[in-house]
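Note that one protein chain of the assembly has been removed; the remaining protein chains are unaltered in position.
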Amino acid sequence: QGAAGGLTAIINPEPPVLVLPINQQIPTGTIGGKIYESLLSYDFELKPQPQLAESWEISEDGLTYTFHLAKKAKWHDGKPFTSADVVFSCNVMLKEVHPRARGVFDRCESITAPDDHTVVFKLKAPFGPFLLAFETSSAPMAPKHIYEGTDYRKNPANDTPIGTGPFKLKEWSRGSHIHLVANEDYYLEGQPVLTEIFYKVVPDGASRSVAMETGEAQLSQFADIEPFDVPRLAAMPNLKMTTKGYEFFSPVLWYELNLRKKPFDDLRFRKAARLLLDPKFIVDKINFGLGKPATGPIASTTKFYDPNVTIYKTDVAAANALLDEMGLKKDANGVRTTIKFLVVPFGEFWTRLAEYFRQAMKQGGIEVVLETTDPGGFAQRVSNWEFDTTSNMLYQNGDPALGVARSYISSNIRKGVMFTNTEGYSNKEVDELFDRAAVLTSDKERAELYSKVQKILVDDLPVLWMTEQQFPTIHDARLENAIDTAIGVNGTFGRARWAS
Amino acid sequence: MSLAAIFSRVAGIVITIFVIATINFVLVRAAPGDPAAVIAGQSGATDEKFLAQVRAEYGLDQPYVVQLGAYLGKVATLDLGYSYRLRRPVKDLIAERLGPTLLLTLSAFLISLLGGVVFGALAGVRHGKISDLAISLLALILYATPVFWFGLMLVLLFSIKLEWLPAFGYVDMRAGSFGPFAYALDVLKHLCLPALTLGAIYMAMYARLMRASVIEVAAEDYIKTARAKGLTEGAILRGHMLRNASLPVITFAGLQVGAMIGGAVVVETVFSWPGLGRLIFDAVTSRDYPVLLGLFLVMSILVIAVNLLTDLIHRLVDPRLAVR
Amino acid sequence: MTLLSVQNLSIALPAGADRSHAVSNVNFDIEENQIVCLVGESGSGKSMIAHAILGLLPPGIAVDGGALMFGATDLAHLTPAERRNVRGDKISMIFQEPLTALNPLKRVGEQVAEAIRTHQGAMPAREVTAKVVELFQQVGLPDPERLRLSYPFQLSGGQRQRVMIAMALCNNPKLLIADEPTTALDVTTQRQILDLIKGLQKTHNMGVLFITHDIGVVADIADKVVVLQKGDIVESGSADAVLMQPEKAYTRMLLDAVPGKGAFRQAGEPRPPVLEVRGLQKKFVTRQGLFAKPRETVAARDVSCQLAPGDTLAVVGESGSGKSTLARILLRLVEPDAGEILWHGKSVRQMKGRELRDFRRRAQIVFQDPYSSLDPRLKVGESIIRGPIAFGVGRVEAKKLAEKWLERVGLGPQAFDRFPHEFSGGQRQRICIARALTLRPEILIADEAVSALDVSIQAQVLDLLNDLKTEMGLAMIFITHDLRVAREIADRVLVMRKGEIEEERPTEELFENPRSDYTKRLLEAVPGRAFFAARAAPA
Partner (left out) sequence: MNDSIRTFLRQPSGLLGLAILFLVCLAAALAPILYPGSPWDMVGAPLQPPGTAGSLLGTDTMGRDIASGILHGASVSLMIGIASTIAALAVGVTLGAIAGYAGGMVDRLIVRFIEIFQTIPNFVLAILLVAILTPSISTIILAIGLVSWPPLARLTRVQVQSIAAREFVQAARCQGLGSMSILLRHVIPNAISPIIVTGSMTVASAILIEAALSFMGLGDPNYMSWGYMIGAGRTVIRMAWWASLFPGLAILLTAVAINLIGEALNDALNPRISRS
């Protein structure tokens, strides 16, 4: 076998569509990332690298970004990729169908195309992380000639995605597999190496491990492999495991308390709860060693992380003392108070997390009753603030301004919207620090502000941060260069190859 | 079957489907919270525009009776709704999963019926002997076994310990490149454990019934007649006992089809069999109600179909029914 | 030449059975071209002997002494294969119940053909079919070509029994064993089958072992009689000898117990009726399905009759003629479609509440099946006293009453605390009578109350009823399919056919001088008529 050849990978769950511009769920990102591209890619340190944009420059005042596009880039249907497509995507289509992209591009005064291969973004105000907005899932380029003037979500072309990426969709057998083949006309020299990629839909966790074990599949990502199976598979000689390639996402997991309600509004209670919990337990026993305890709101894998904050150690006695101080007395059964926990309805991991929370709180005499709902009800209840406690995990999307601030700033307390400041935390100082940090362009200045905000937040405990989640990518030991950007398995795989 | 009988049969089926559809309707209305939010639940965030669209589609602003009527109308035109989670019409989702489920349930049905009849007959004929005791005991135990657990234990034994059969799935992932024969063989290999799991439990049930039935039939006068004719015991078993004794088993099997399809849901979950049951599991874990309700209806119709089939078999076996 | 010689035959029963041996030391011979009748009460071991000959004894029961010499072979000691060769070939057998003796799921022709193929080896299908058709013709089945393709349920009882006979004859057996082949049939059909067997026996020169409990049947067909009592032979010999000059008391008792030989009862003066029935109509409609046409059965069409105190009205007729339905209508267990029932001139159909209960108390019924007419969960005494208690009698008193009646029907007060299953059929029937009588009824309806009983017990129950009737001035409606029983007990007889009254006359007139053809046929079919007439004459 030479460097070329086919790759069989696992996909779970089956993506609803492959058109990345209209759907950004994880599996869509993984497969769509081979078909669609954005202007930039990012290395493991989140430094921008060329993709559809060969080069770019930023004006002094940090308000104008000019991108020079790859001249040979073509859509899969043979039409050339031009700056008109970029303007259409960023200024029209994504604003309509992609809430996250809308958030970023709404900051632009104008998006224009002086010539076929140049695009100019003019910002209303400086925005520090603007260059991080051109990750594939965040701003996938859509072909103007197909989507302009149509109902994007109902466009029949959604069944035959047309992108600029190194792989094209050949066949999608629903419920079974998605077959991608190499794009012969790809604009980057010598790419792609692989001739085809099969994404097999394997809904069952155990079967996924078996498939990896037997070599039926050669690549798995995100939560494909159940945590307890990871060490075993990682130890197999024919497989390799890496947690690299998720830097852009860097998810942080936390328990969320509804600060509008008693006793969660009392900092002593939050501190006590935090002292009862042990992030190590989640890492070791629920995650089987993957991930690491989080110290605060910003993940250690991203730029502005500051480790010098208050460190909470598990301390049951101290927790009980705090609760006593609050005047929450134990009754005959040793129960101080009974609270509810809304279990996240997305599978076993979340159930375990809820069960752990219940047992941990019990040590402080806090009885937790688990409530279950369906995803619809869950979203509805959380976004409408109808819960006591729950758990949550958010991607940081490369920059605190993109993925962290949204959970803590009071301007983002938006009833009815998921992934906002649903816990209801409000602190003027924090608001101000986040706002200022977003519009600065100097990393050094920004780092200072983010350090400050981290200290305040960790002392204030708006949520109980537990872990920085890590995902295992497990692949055939002979597969090379697949994970070479900060979005890892969601990358283009243009350089992925077999070791000869 | 007379025309009138066919007519009343069809009417019965229509009524049944109508009732099931009504149950569906009531259930969606019984779900806590705004039905529109429930139906739209899969969209992650509750998007007002989307809710309005759902409300209009289901006519949730209309009076109940009108809504029920509209819903039944949709069912009548085979419109089972739309899965917002999977962004596809429920009808399509079900259609592509129907094959594996049929394969699984039909083979399990055959295994259970054949096995039940054979083992039950064996035990019945050897009434009171060791082999009867062994079969009866085994049947009793199997009958009391949770299906999913039995499946897991089979996986533990045959896939993990002995490594004879694949533990999960429908075909090998590489099967796309196999020839048609190798492909079929591979599916067959994957089918073994799930079909056995689902079949065994019902086999136990039928074996128990068959045993009792054979013992009863053995005491019938016509068996004495057959003996008095000078037939060998084998000929008596084959020619006179089996058919008569299996009648109650067939009737019962017809009644059990519903339960078996329910069992398939669990078995498909255990073995990651890409059928309707698996779809139900996914739909349950994500509470994809349109899919759940559609599946419920389709599975009920499946039961009706298999019931008709058993009826047909019954008629073939029992001339008294055929003439009437 | 002796065909089968039963020598000192003993058949052991398993432990826990009612006796140690089903039969012991039984000796008799069957000659070629001879009909040997085996008679005896239920449980005397008749079937056991028949089954032993073919090696068909049920599991746990075995021949434990003696020999069954069939020519030079001892049938009691054959290997399974040898036994199969004998069965259905040299010796064949017909059973009592024609409905259950045929496989319900196989065409009757096929069932006969199977017997042929089993013993005559491979034969072209056409030949087998031809043989079957020929056999069917021989046994008098109509349209054999079509009939052989029928299933048993499509044939009447008599036709099924003919199929059984054809099956038994298909390999020209030397010996035919018939175990009560006519008991389940109507008298007229019984007559035909008896004639058929007798005829075939003549043409085929067969030896026949005919088992029956009916002395009348014996008298009609037997060359030789073997009388069995509790497993022992009481008497055996040529039919003439045994029937005309019975030596043993038991045989005499059997002969005397046959009902319907004494003088006719004379109807008394006409008195005002207790019960009068006018123009009863009843149609049963069975729904087949939602849209299928319902099936209708006429169970009563314009039925009228009267019953005076102290009178006994016998209702006779073939199975399904509507006798039981009439009884049920009278008691308002079934509502008629039209007609009047008058009790002392009051309309029973208008009655409600107290009045109805009062009527019910005065009109009691005894059912045919002594097994299902007692609540299996209640002690016998309890079943009896519920009635009086329901009418306000105190428990202690009711118990006294019940004990009195139990004694009166010959059971003794200790029966009070036992469960129904601890009694024999005859005893149960007496309990039912006691239950009915504790309420001191005016009218007693007996629906086939003695049909399930052996002749000797039947005679006892009939006597009991007769005594009680005269004693209490009961009016009785006695339903039976047995004309001899009717003759024994009734003042008047009502003949029913398909829900209609064929004839209603005083008993003597009807028997001496029947008017309707149907009644004539019924009378002619009664087995042993000539014999009993002859026997009665000199007495």
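All chains are identified by letter, namely A, B and C, in their written order; residue positions are counted from 1 within each chain.
As a convention for this text, a contact is a pair of C-beta atoms (placed from the backbone, for glycine too) under 8 Å apart; a residue touches a chain by one contact, two chains touch by 3 or more.
Since the structure is predicted, the reported quantities are computational estimates derived from the model, not experimental observations.
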**Request:** Could you tell me which of the visible chains the hidden chain touches?
**Result:** A, B, C
**Asked** From the list B:V155, B:L237 or B:I250, which touches the chain that is not on show?
**Response** B:V155
**Request:** Could you tell me which of C:P376, C:G394 or C:G473 touches the chain that is not displayed?
**Result:** C:P376
**Asked** For chain A, which residues reach the chain that was dropped from this view?
**Response** 205-206, 209, 226, 228-229, 232, 281, 285-286, 343, 348, 351-352, 354-356, 358-359, 362, 369-374, 377
**Message:** I need the residue numbers on chain B that touch the omitted chain, in ascending order.
**Reply:** 12, 15-16, 19-20, 23, 27-28, 30-32, 140-141, 143-150, 152-153, 155-156, 160, 255, 258-259, 261-263, 265-266, 269-270, 280-281, 284-285, 287, 289, 292-293, 295-296, 299-300, 303-304, 307
**Request:** Pick out the residues on chain C that sit against the missing chain.
**Result:** 328, 331, 333, 357, 360-361, 363-365, 367, 369, 372-377, 383, 386-387, 390-391, 419, 421-422, 432, 435-436, 439
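Everything below uses one rule, namely that only the chains that are shown with their structure count from here on.
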**Centre-most chain, if every chain is reduced to its averaged C-alpha atoms** = B
**Message:** Could you work out how far the Cα centre of chain B sits from that of chain C, in whole Å?
**Reply:** 49
**Request:** Just give me the whole-number Å value for how far the CA centre of chain A lies from that of chain C.
**Result:** 89
**Message:** For chain A versus chain B, what separation do you get between their C-alpha means, in angstrom?
**Reply:** 41
**Message:** Residues touching two or more other chains, restricted to chain C: which are they?
**Reply:** none
**Asked** So which bits of chain A are touching at least two other chains?
**Response** none
**Item:** In the complex, chain B residues that touch chain C
**Value:** 2, 4-5, 7-8, 11-12, 220-222, 224-232, 235, 239-240, 243-244, 247, 317-320, 323-324
**Request:** Name, in rising order, each residue of chain A that touches chain B in their complex.
**Result:** 8, 13-14, 16-17, 23, 174-177, 198, 200, 202-204, 206-207, 210-211, 216-217, 345, 347, 373-377, 379-380, 383, 416-419
**Prompt:** What residues of chain C sit close enough to touch chain B in their complex?
**Reply:** 54, 56, 84-89, 92-93, 95, 97, 100-107, 114-115, 118-119, 151, 153-154, 164, 167, 288-293
